[in-house]
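Each remark here refers to the structure printed beneath this line.
Apart from one protein chain that is not included, each protein chain of the complex appears where it belongs.
Moving on to chain A:
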Amino acid sequence: MSVRVALHSPSGSRSFLERGLLLLVILILLEGTVLTLGAASSPDIGAQDNTGGHDHRDDHRGIEGSRGNTNYTYTKKAFPVLSLDYHHIQVPFEISLWVLLASLMKLGFHLIPRLSSIVPESCLLIVVGLLVGGLIKLVGEEVPPVLDSKLFFLCLLPPIILDAGYFLPIRPFMENIGTILMFAVVGTLWNAFFVGGLLYAVCQIEGTYLSQVELLPCLLFGSIISAVDPVAVLAVFEEIHINELLHILVFGESLLNDAVTVVLYHLFEEYSGAGEVTPMDVVLGVICFLIVSLGGIAVGAIYGILAAFTSRFTSHTRVIEPLFVFVYSYMAYLSAEMFHLSGIMALIACGAVMRPYVEANISHKSHTTVKYFLKMWSSVSETLIFIFLGVATVAGPHSWNWTFVSVTVILCLVSRVIGVVGLTFIINKFRIVKLTTKDQFIVAYGGLRGAIAFSLGYLLDKDLFPTKTMFLTAIITEIFFTVFVQGMTIKPLVDLLAVKKKQEAKRSINEEIHTQFLDHLLTGIEDICGHYGHHHWKDKLNRFNKKYIKKCLIAGERYKEPQLIAFYHKMEFKQAIELVESGGGVKLPSAMPSQVSMQNIQPKKLPPAVAERALPQFTKGREEEIRKILRSNLQKTRQRLRSYNRHTLMADPFEDGWNDFLLKKQRMIELEKKMTEMSNYLTVPAAPPDSPTMCRARLASDPNAFYNIKASSDGVPTIQVDLASPQSPDSVNMLNEFSKRGATDQDLGQREGADRDEDQGLMMKPSSAGKEEKGEEEGGNKNPGLMRCLSDPGPSNEDEEDEPFLP
């Protein structure tokens, strides 16, 4: 603990210095960015640069002889030892600079803790973008239109959507799919027509000088501005940790309204030229909507299945597994965009479809890679988008019209509120769990607009829409309003209204078992009633899935128990992490790998979890195992995916390093079970099998520590282990006894040595003995699972602290 504290003396001069340095670096980079970016004054940087680049490569290609001649007419100057050739690398350099700027900004915000708790990150990033844009303008250069629609839709948006789709919590999404669709489709339509229509009416009023705005452009504007933006919603909602239901409602709506937006946009754009829309067009529009949305989903599903199928064969080339996930998804997006289908829905469908199968097939490391890459890209993308929004605000030609802008903002708010209230009234008739007023308020207030609206507006043709700049100004104002005002105030409002927050604590084992039981019960009752309800279809889908699809898409024998083996690993990870974080880790000396990185990470979740839990902490690992066994094996494959939150990555960073340690722990657990059968030297009835394990683990790290497992308030049996008692030598002796017993003597001897080596904590020594022990436990299944986990050596073996456990 002392070491950790030392590294975290926050108020000390050290962090101040860090902050100062970082800010200095940021400022320098800003200057550099400004100058270089200002120099590039065209969105088609690629094209321009190529011509620039060609100038210098003429001597190779012999194009433009006159230019080429400069290289042949020797002027006999000194050999250029050092030369500056900026144009050569201009484009990638600028891109990297922007990305670096975005990432540094992200870092910077978190160094100033109070700021990030008051102001959501998105606001700060927009401000940064404004600053950068302002600086560029000050310098005199022309601000590059960075939020170019092509760049946005093809490069910046897909990672975010893929991240969202891949980690989409399927269960709450499907449970509320009706509500979500209602909000997405009907809500967006209502918003579009309400805003568009009323704006037109306002424009017709004398005195606003806006009478040149036609109806169709107004409606188009309405459809652009009425769509809730997934990027903004994600950015803001992530920080307020709202309960799963509301999160999935707003987020799901923002994803699914893409289809509506696409159709409306194209419809009005097409016919703005013609000037009128006939009923036939409306019918076609509806058909188009169905095609766009269902087609998008179909395209995504096809690519998802392809990806899953491909992943079945990747057992020998583990290193490129993540690539399949990314490339197939991106191709799904591009294919959908090619047909003007909804790319967002395609991406979501692809990610959601491929996930269960791909995860069963790919190695653990690939899974981690996929997770990390997705989060990294989406994070960077999101940051870039907000910065670019700021820059584009400074850059874009503006035409401010008080009436138009203010009416837009007001109308958007009003229509959103009316829409949500009205729809909820209808929806509540069909929901079992009704949406309360508080819920409605949050849903209405959380309807943020973002960069998609801006990009769509930017795409408009200036000739067809002479009022384009006015539209853009209004869109930007609306975006600013929602992101700043609504984004900043939603957190205090959530607290004020005491809206239910995300349930941090995991469900207990009882809950898991009983809820599964109830699911079965309900399915049975539905069958008796002859009612094809919710449960019936879910059950059917699961059976179909199990019977046919899993066989095709999941390699080898894993389709029977896809997660159990991988789960043991996960359980071990968590156990080890708990062990380390809870106190064993503090005493771990430098011999432990990745110790420093571990100590830097504060176990945020652990202390409160320990305090809340009624049960002894060290049984958590066993509990995890049980939980996962239930989850994967109970007849309905319930994917209790936690709600998507970028903050949940905390516990995972040390996965790879703990491979061997964990397998070793596994052995200890098996051993413990045998030991408790033998004797109850822990004087607690029915002690969980692995409690002595944790004791010993702690013992190994520090025998003198007194660990008092938190007592619960409601009398659930707690296990108090006094390690300073004379029992401790006994426990070691038990090990000795065991060492004389079975085939695991080699292993035990090592472990014993490890135990006595207090200063060295738990040593990780590869041993094949553990394999046999584990094998007894799990029968034939262990091998594929373990091999899968360990068969992926990663790009270089030297990275591992200890070599893969098995030969």
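By definition in this document, contacts are C-beta pairs under 8 Å (C-beta built on N, C-alpha and C of every residue); 3 or more make two chains touch, one makes a residue touch a chain; residues count from 1.
Everything that follows uses one rule, which is that contacts and distances are computed from a predicted model.
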From "Exosome complex component RRP4 homolog", "1-aminocyclopropane-1-carboxylate synthase", "Immediate early response 3-interacting protein 1" or "Calcineurin B homologous protein 2-like", the hidden chain's UniProt protein name: "Calcineurin B homologous protein 2-like"
Among A:83, A:212 or A:510, the residue in touch with the chain that has been omitted: A:510
Residue touching the undisplayed chain, where the options are A:107, A:376, A:497 or A:525: A:525
Where the unshown chain meets chain A, residue by residue: 432-434, 503, 507-511, 513-531, 533-534, 536, 539, 543, 560-561, 564, 614-615, 619, 622-623, 626, 629-630, 633-635, 673, 686, 688-689, 714-717, 777-779
